[in-house]
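Here's a structure for you.
Incomplete set of chains, arranged as in the complex.
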Amino acid sequence: MKNSNRKKQLLKKSRTPLKKTLQEISQLLQGRIIGDEKVVISGVSGIKEAQAGDITFLANARYACLVSESRASAVIIDKEFSTKNIRGKSFIVVENPSLSFARLVELVAPVQVKFDPGISEKSHLGEGVKTGTDVHIAPFAVLDKNSFIGDRTVIGAGSYIGQETKIGKDCLIYPNVSIRERVVIGDRVIIHSGAVVGSDGFGFSTVKGVHKKIPQIGTVIIEDDVEIGANVTIDRARFGKTIIHKGTKIDNLVQIAHNVEIGDNTIIVAQTGIAGSTVIGKNVILAGQSGVNGHISISDNAVIAARAGVIRDVKQGEVVSGYPALSHNKTKRIQIAMTRLPEMLKKLSELEKKINELEKKADEA
Amino acid sequence: MKNSNRKKQLLKKSRTPLKKTLQEISQLLQGRIIGDEKVVISGVSGIKEAQAGDITFLANARYACLVSESRASAVIIDKEFSTKNIRGKSFIVVENPSLSFARLVELVAPVQVKFDPGISEKSHLGEGVKTGTDVHIAPFAVLDKNSFIGDRTVIGAGSYIGQETKIGKDCLIYPNVSIRERVVIGDRVIIHSGAVVGSDGFGFSTVKGVHKKIPQIGTVIIEDDVEIGANVTIDRARFGKTIIHKGTKIDNLVQIAHNVEIGDNTIIVAQTGIAGSTVIGKNVILAGQSGVNGHISISDNAVIAARAGVIRDVKQGEVVSGYPALSHNKTKRIQIAMTRLPEMLKKLSELEKKINELEKKADEA
C-alpha cells in the first residue's frame, strides 16, 4: 500500500508541469490548431505515458495507431497526419513535431542543473594550466600540467584532463571523465561520465609468444559539437591521430580503436565497436551492438544495422546487416530462408526417397 | 621455481580457513549428515578447486559427476542427490545447498571491509545537502547541492551524487560511481564502481543532416534491493523516467537506454543492451551479450538466451534465442540444420542431376 503510494508520488514528480492553453502553446511553436484552442494543457509527456491534460507528439508515422489510444489531450503532428477519425483530442500542426516538442519540453523543463562559473578550491591545477573566462572547475577535478580549458567550459567533479590537452569553449565534461595527455577537443563538445579519451591503442609486437607494447604516441582529436556517451572508450593513435569529426554523436559503451577516423554527423549507437585504422564517412549510422573490422572503409550515408558485423568496405548509402554483413535485402532473404531450414532438410530427404523410387521404376522399365 | 612457490603462497592465502567438525557445520546449517560426522573441515572451496579437508557443495545436478572427482572431504547436497556409489566423502543434506554454502562462506570469510560511519573532511558537500545517521562519505566523494543520503549508506571515494538526487538507506555506492541530478534511489541498493546512472538519453532530431540534441529532462528511478554492476550505464528519460523495479540485478557493462522500464527481480547478465522505451517484466532473465530493440515489450518470466537479439515482443514465460530471436526450440532446430547446410547444398545438386537424367529417360520413353 505504502509502496504503491510512494510510486504514485514518484510518478507525479517525474511528470513535467505546465499551465497553458493550446493557443498559447501553438503561438509559441508557430503551429496551426485543429480542435479546441482553449483546452488547458498541464503537462508534456510521451505518447504512451501521457495522461488527460498532457500534450504529446507523434514523431514517427509508424506509431500513428498510438494517437487514438493515447490519453493525451493534445498531440503535436506534422501536416501528413490525418486527424479525421480521432475524437476527443486537439492537434497542433507543425513542420517538425519532434523539434517543436523538444522546444516545448525545454520551456517547461525543471530548472536545468547549473554549474556556476568558478574554479573550486578543491580542484587541482598543475603548472602552466590556462583557463578561459567563466569556466567551472568542480571539486576534485584535475587539470594536469599545461592543459587548457576554453571559455565557459565545465569540468565535472573528479574528471581528469591530461598534460597539454586542449579543450575548447562551451564544453560540458561530466564527472569522472578521463582525458589523457595531448588530446585536442573542439567547442560545444559534451562528454558523459566515465568516458575515457586518449587511452593507449591496443598494439603489441609478439616475439616468441611474448607481447611487447608498441608505443602509442599519437593522439585523439574531437571536433566541434561531438557528443560522447557514458563509459565510451576512444584510444589514441599509434602515431598521427584518432579523429572524430564535427557533429558526430556517440552513445554509451562504444569502443573506438586507435587511428580510426569518423566523419561529420555520424551516429554511433550503444555498445558498437570499431577496430583500428578504419575510416567511417559522414552521416553514417552504426546501430546498436554493431562491429566494424579494422583497416576498412565505410562511406558517407551508409547504414550499419543493429548487431551487424562489417568485414569489408561499405559503399556510399549502402545498408548492410548480418554477420558477415551483406546488403540488408540479401540478409533479410537469408534470414527468412533460415527459418525454413528444418523444413528444407526434411523435404530434401523426402525428395531423395522419391527420386530413388523413380530411379528404381525407371530401371525396372 | 620462485614463481611457482609464490603461486602456491597466493593459492594458500586465497583459500578460506576453517576448523570445524562436520557435525558442528551440520548443526549450523540444520542439515543431516551422511558419513563421518567427526571429520575436521579446514576450508571451504568450489568443487573443482577443493583440496582434502575442504567442504564444498553441489548446486547443479549437471555437475553431479564432479562430486566423485572432487578432492573435497565433504559436500553439501540436496536430498535428490544419490551418494550411493561415492566413497571417501561425507555429506550434509540440506534444502538449498547453494544458500547453505553461502552462509558457511560468510561465516569463515575474511573480515569484510568495513566503512566506518563518518563524513570525510576530504569529501565535498554542496549547499543544502542532507545526510541520515551513520552515513559513510569517503574522501573525494561529492554530494552536489540539495542531494540526500539515507541512514547508513556508504558513498565511496570519488563518487559523484548529482544535484537533488536522493539515495535511500543502507545503500553501498562503491568508488568512482557517477549519479547525475534528480535521480531517486531506494534502500539497500548496491552500485559498483564506474557505473553511470542518469546520463542523457541518446536522442537527436536531425535537420538537414545535422543532429540537434533533444533535451533529456526526465530522470532515473532505482527501487529497493537493486544491484548495478561495474561500468553499467543507465540513461535518464527524455521525459518521465527510466525505472528499475525492486530486486533486479544487473551485471557489468550493461547498457539501459532512456525510458526503459524493468520489472521486479529481473536478472540482466553482462554486456547486454536494452534500447529506448522498451518495457521488461518481472523475473525475466536476459543472458550475457543479449540485445533488445527499442519500443518493445518482454513479459514476465521470459528468458532471453545469451547473445540473442530480440526485435519483437516476447510473451510471458517464452524462451527465445538467436538473432533475430525466435523460440529457443526453433532456433536450436535451425542451428542444427545450419551445420548440415554445406552437405544440403551438395545433395541438392546431386538430386538435380538425377532428376535431369530421369527426365531425359522419361522423354526418351
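In order of appearance the chains are A and B, and numbering begins at 1 in each one.
Here is the rule we use: contacts are C-beta pairs under 8 Å (C-beta built on N, C-alpha and C of every residue); 3 or more make two chains touch, one makes a residue touch a chain.
All values reported here derive from a predicted model rather than from experimental measurement.
A single sequence accounts for all chains of the complex, and while 2 copies are shown, the assembly in the file contains 3.
Keep in mind that, in the parts below, only the chains that are shown with their structure count from here on.
Computed centre separation for the pair chain A/chain B is 25 angstrom, with centres defined by C-alpha atoms. The touching residues of chain B, when paired with chain A in their complex, are 124, 140, 142, 144, 158, 160, 162-163, 176, 178, 180-182, 184, 194-196, 199-200, 202, 204-205, 207, 209-215, 217-219, 221, 231, 233, 235, 237-241, 253, 255, 257, 259, 271, 273, 275, 277, 291, 293, 309, 323-324, 326, 330, 333-334, 336-338, 340-341, 344, 347-348, 351, 354-355, 358, 361-362, 365. Residues 10-11, 14-16, 44-46, 48-49, 96, 98-99, 102, 105-106, 109-110, 112-113, 120, 122, 138-140, 156-158, 174-176, 190, 192-194, 227, 229-231, 247, 249, 251-253, 265, 267, 269-271, 282-283, 288-289, 306-307, 335, 338-339, 341-342, 344-345, 348, 351-352, 355, 358-359, 362, 365 of chain A touch chain B in their complex.
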